[in-house]
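Report on the structure given below.
Apart from one protein chain that is not included, each protein chain of the complex appears where it belongs.
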Amino acid sequence: MTVREAIEELCADYAEAIDDGQLERWPGLFTADGEYQIITRESHDAGLPIGILYCDSRAMMEDRVRALRTANIYEPHAYRHLLGRPRFAPDGDGLAVRSNFCVFRIAQDGDTVTFATGRYMDRIVSDGGALRFRSRRVIIDSRRVDILLVLPL
Amino acid sequence: MTVREAIEELCADYAEAIDDGQLERWPGLFTADGEYQIITRESHDAGLPIGILYCDSRAMMEDRVRALRTANIYEPHAYRHLLGRPRFAPDGDGLAVRSNFCVFRIAQDGDTVTFATGRYMDRIVSDGGALRFRSRRVIIDSRRVDILLVLPL
Amino acid sequence: MTVREAIEELCADYAEAIDDGQLERWPGLFTADGEYQIITRESHDAGLPIGILYCDSRAMMEDRVRALRTANIYEPHAYRHLLGRPRFAPDGDGLAVRSNFCVFRIAQDGDTVTFATGRYMDRIVSDGGALRFRSRRVIIDSRRVDILLVLPL
Amino acid sequence: MDVPVTRELASDLVWPPGGVTRVPFRVFSDPAIYAEEQRRLFRGPIWNFLCLEIELPNPGDWRLATVGDVPVVVTRDEHGTIHAMVNRCAHKGALVCLQERGNAKALTCVYHSWSYDLAGRLQSVAFRHGIRGKGGMPEDFDAAQHRLEPLRIEVFSGVVFGTFSDATVPVEDYLGATMARMIRRNLGRPHRLLGMHSQIIHNNWKLYAENVRDSYHATLLHTFYTTFKVNRLDMDGGMLLSDDGRHSISYARRGTLQQSDEYQKVHSAQYDSALAAPQLLDTWTEFDDGITHCIQTIFPTLVVQLTLNSLAVRFFTPRGIDRTELFWIYLGYQDDTEQQTRQRLMQSNLTGAAGLVSLEDGCINEFVQRGTRGSENRNAFLEMGGREVASSDGSRATETGIRGFWQGYRELMGV
Amino acid sequence: MDVPVTRELASDLVWPPGGVTRVPFRVFSDPAIYAEEQRRLFRGPIWNFLCLEIELPNPGDWRLATVGDVPVVVTRDEHGTIHAMVNRCAHKGALVCLQERGNAKALTCVYHSWSYDLAGRLQSVAFRHGIRGKGGMPEDFDAAQHRLEPLRIEVFSGVVFGTFSDATVPVEDYLGATMARMIRRNLGRPHRLLGMHSQIIHNNWKLYAENVRDSYHATLLHTFYTTFKVNRLDMDGGMLLSDDGRHSISYARRGTLQQSDEYQKVHSAQYDSALAAPQLLDTWTEFDDGITHCIQTIFPTLVVQLTLNSLAVRFFTPRGIDRTELFWIYLGYQDDTEQQTRQRLMQSNLTGAAGLVSLEDGCINEFVQRGTRGSENRNAFLEMGGREVASSDGSRATETGIRGFWQGYRELMGV
Partner (left out) sequence: MDVPVTRELASDLVWPPGGVTRVPFRVFSDPAIYAEEQRRLFRGPIWNFLCLEIELPNPGDWRLATVGDVPVVVTRDEHGTIHAMVNRCAHKGALVCLQERGNAKALTCVYHSWSYDLAGRLQSVAFRHGIRGKGGMPEDFDAAQHRLEPLRIEVFSGVVFGTFSDATVPVEDYLGATMARMIRRNLGRPHRLLGMHSQIIHNNWKLYAENVRDSYHATLLHTFYTTFKVNRLDMDGGMLLSDDGRHSISYARRGTLQQSDEYQKVHSAQYDSALAAPQLLDTWTEFDDGITHCIQTIFPTLVVQLTLNSLAVRFFTPRGIDRTELFWIYLGYQDDTEQQTRQRLMQSNLTGAAGLVSLEDGCINEFVQRGTRGSENRNAFLEMGGREVASSDGSRATETGIRGFWQGYRELMGV
């Protein structure tokens, strides 16, 4: 499998885990010290530190999943990801990868909306034989979120 | 051409045939005993047998095309497919393939809606030198259809 | 890099230049005598010469960019492209390439709409070592444009 | 979309001369009339379809439903009794049940944890006595005064009906003998769910209510019927109406086709193609009355059909003045063989959102919605089959079923 | 979106002092006024643009159109005569023609196969006599009483106009001599279709009606004009109005530019860049009157333009109170050379949804729609060029064309 294929597999697997509701698989796609942030393009461009969601470790992502399974209250819904072609370049011990995305949100009554569009800015490293995200920065194009954000993008 | 490329070609050709309105080409992308079903994710997950549309053979797909050309009445419209990356694994004498999709519907007045999102669950086999669908199961994320469904997804 | 990869890189780079607002990079992706036209599917199918926007050279594209930077007035907005898989065949001294696209438009208040769907019909040639568009014909599925069209699709 | 209840403009609606043979197009687009329907019709003395009993097999099962604009939840309590109530918390009005289906010992509102039993009676109020004596409800708070607004329900042949009105007569009287008999014929035996989906159609709900009572259009619009001789008006068949005209049965006997000349004029009969895959129409006789096609409407928004071997319940509900959601619920009988289930699957291709003989109904009512725009003060003309509201045995070239619907509508709306 | 016809609230609209120099912003956002316009204005004594005659070259050709909210179909019958009628079946109101364009011997409604000739006269009713004597229409059914609601039409210089009112004067009188002359100049010769597309603009239709009559904004908002000297107010030019003020012509002579100081104050004249691809503006002289830029408006929703060599017809129609669809129809003359067609293609870059000197109009009217939100009881101020409604030869620094529009609007709406 070429590097490109390995990257595309990781990105597709990430989307599949979320779209299928296998959220427990999500933190495992990051390194233990993996970072995850969702931020608006406006704040990203302004260099502001606070976005919409921030995890500084896989453990924090696991807390997120546990919270949304047990504590948080919201109407059932699912995502469907469509991903653009990743573009990548070597970066230190890993790869700097960028790709476009669109996430549709499907409500239980079937209502489907374009929930988020934007780009992923990733650092991907080889971690115990597999590629994993050391950091995934989700830069959404819109300044606003419809209703709420509880499932990772 | 690698297996991946052959699969992606087949999936792209399938979308192109429908988006260009060359529906007569559609049944030919299946084996003679090919199966085609459109079903909601809700019914699929519940294991219910009846979805929205079911064809148990290429002949039945040909009847569908003939019906929509000659018998059925609806306002002219077209689709535009965007496809996700297929993921596949060997499965018996063929391949089990899965991919995400989004279908936009464009009405004659230009009104464009996200008509369907979901995933294809396919069985693809080599049939007379070419890859063909032995079965394509279209699992749409929404429980509902806007207006009607007459062109295949 | 295979021909397919080179084509996909060019198409991805084209989208990235526009989505990132680096419009000055856009004309450079065409040959000096490059053609660019945006036209509705309805007019394209009817073989009408006039579409929505036409440039017969890189210079004309540069005028467009200068006009939208200095002369034209509109509310700030951005695009996000999602591209389908290019399909290509040799064509004279170059390649005839076709791909589907969807462009989302994000307004400054965050409002996100499916601005355009359709297909690119390209002639791509090798020009000074790099692949460039000798012509890109943007055939949009809808007969209508929401608000206005100022950024290239 | 919001429908203000404050506009009493419906009162200025004057029905045109001609009674039920005329319908002012305005009734399909005036928000004031829509709001009035919510109060007078859907909350009035009628039975609304809520769900099927088989959707609530176990104690504690609940399911969401809708009556006009009103969100409803249907439950089966620990004793097996079915209840229905407005899905609106007695405290501040939040939806109490959030999922389409569920099972619970009690219904607890997520906002402030007020909890109700499966009959909708308020059981507990969080912090009712405050915390360590501070805060909480006033001394005179009476839990009995606060419950989920109940609907009266009745289960008939496995169909759960609900009403807001005390004046509504029992379901069997509401249906009348003829209608009750046909429902028993089709749904009286133990049935099971084979599939379901819905459609959003872009028209006022009453246009679909007309459409399903319109035996005149069936073989003209749905040309697949005609072409493949699934159902034609020159088969022996007819339209049966309940005494009050509100409900109807359109039926046909496929065995009795005698081609009539009238069809030579009809576009949809101009060609005759054979199916490459005839298995679509493989059928077996389920009932000895020879009826192979039967579509029954129950006022206002329920349809029960057995077309060939395709057994289904349809329910439609307003989603705004020019939007309607149409639900298709496919059924079989519990003693069906695998082969029979497969044939129901094959024939499900005939109906539903992609149905070879039903997909046109997804757009035809929108065509009326759009065709009448800007003509709100013009009227529809409904004299096919005469001007009466009465059963039309032997012929379905009639609009008697539609006239019957408007007769009922006008009685309830007082127009 | 539905516009109920039942709200007579427009009657409470009181025009502010100042007559046509003031416009209450409320007229752009009040649904009651919108509904009133449908009746009094679009169905009133005016000529509505329907389509171009070249769109109906052959007998049997038909094309959809819209008059306010009303769907219309325009046909050419077997004798070559053009007809227009509401695209609303006389039976139950369905759209009769479904495709934008078509060709047929008769118009048949898909719902119940009622069939009309190309003039809209009812020809046949399916199952009129029932089947084998059962069902069908009452004996006294009179087909002559049922037809597609007709519009009166007139073709002028290849433009098909339609009206609902018997009181509308002939098109030539409606236009007046000046307007008629200019239409003949631009469209009188055989022309052909070079392209078309439309734009959805998010504003009330009247804001665009103002915009196209606003010779004041052209060189200030569309700075490309100024920068590249395509058109400036210091060229010899003016605004011509019809006697009733409803129609207008804004014209300029490019050959006559004498730069005036006023422009030094105008942002849009602050820089002056040259085109890297000057072929955009290669022109040839088509008429010997020296007019190189001419935009003509015909009340209420038609525009005919010849800017340099870009010949086009614009038509806009309401799609709800705050949505308008704007159609661009690009034309050439049948005797154009290939080179001339190519120059029209190049100059088409100036106008349309992506037009270098028109794209701003896609958003500017929305800016007014949004800017006036919450200020419905404030007024626009229209005193540029005085307070009169009269031609302004020699200067386009005037709002006389806009005042003329409102003069006509108020006459028709009775406000």
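Each chain carries a letter (A, B, C, D and E) given by its place in the written order, and its residues are counted from 1.
Note that a contact is a pair of C-beta atoms (placed from the backbone, for glycine too) under 8 Å apart; a residue touches a chain by one contact, two chains touch by 3 or more.
Please read these numbers as outputs of a predicted model, since none were measured by experiment.
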Missing chain: touched chains present in the view: A, C, D, E
Full-complex touch with the removed chain, picking from D:Val23, D:Ala65 or D:Val86, is D:Val86
Can you tell me which of E:Pro170, E:Gly394 or E:Gly414 touches the chain that was removed from the display? E:Gly394
Touching the hidden chain, out of E:Cys51, E:Ile321, E:Leu345 or E:Leu359, is E:Ile321
Pick out which of D:Leu95, D:Val155, D:Ala276 or D:Leu412 touches the chain that's been left out of the picture. D:Leu95
Name, in rising order, the residues on subunit D that touch the hidden chain in the full complex. 1-7, 38, 42-43, 67-71, 86-96, 98, 108, 110-113, 124, 126-127, 129-132, 134-138, 141, 146, 149
On subunit E, the omitted chain is touched by residues 9, 12-13, 25-26, 29-32, 210, 216-217, 220-221, 233-234, 260, 262, 265-268, 321-322, 360, 364, 367-368, 370-378, 380-387, 392, 394-398
Applying the definition given at the start, please give the residues of subunit A touching the unseen chain. 38-40, 42-43, 48-57, 59-60, 62-64, 66-67, 70-75, 143-150
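Convention: only the chains that are shown with their structure count from here on.
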Where the centre means the average of the CA atoms, what chain is farthest from subunit C? D
Identity of the most central chain, Cα criterion: B
When centres are defined as mean Cα positions, the distance from subunit C to subunit E in whole Å is 31
Need the CA-centroid distance for the pair subunit B / subunit C, whole Å please. 28
Touching at least two other chains at once: which residues of subunit A meet that condition? 82, 102, 108, 110, 114
Residue numbers in subunit D touching two or more further chains are 198, 221, 268, 360, 364
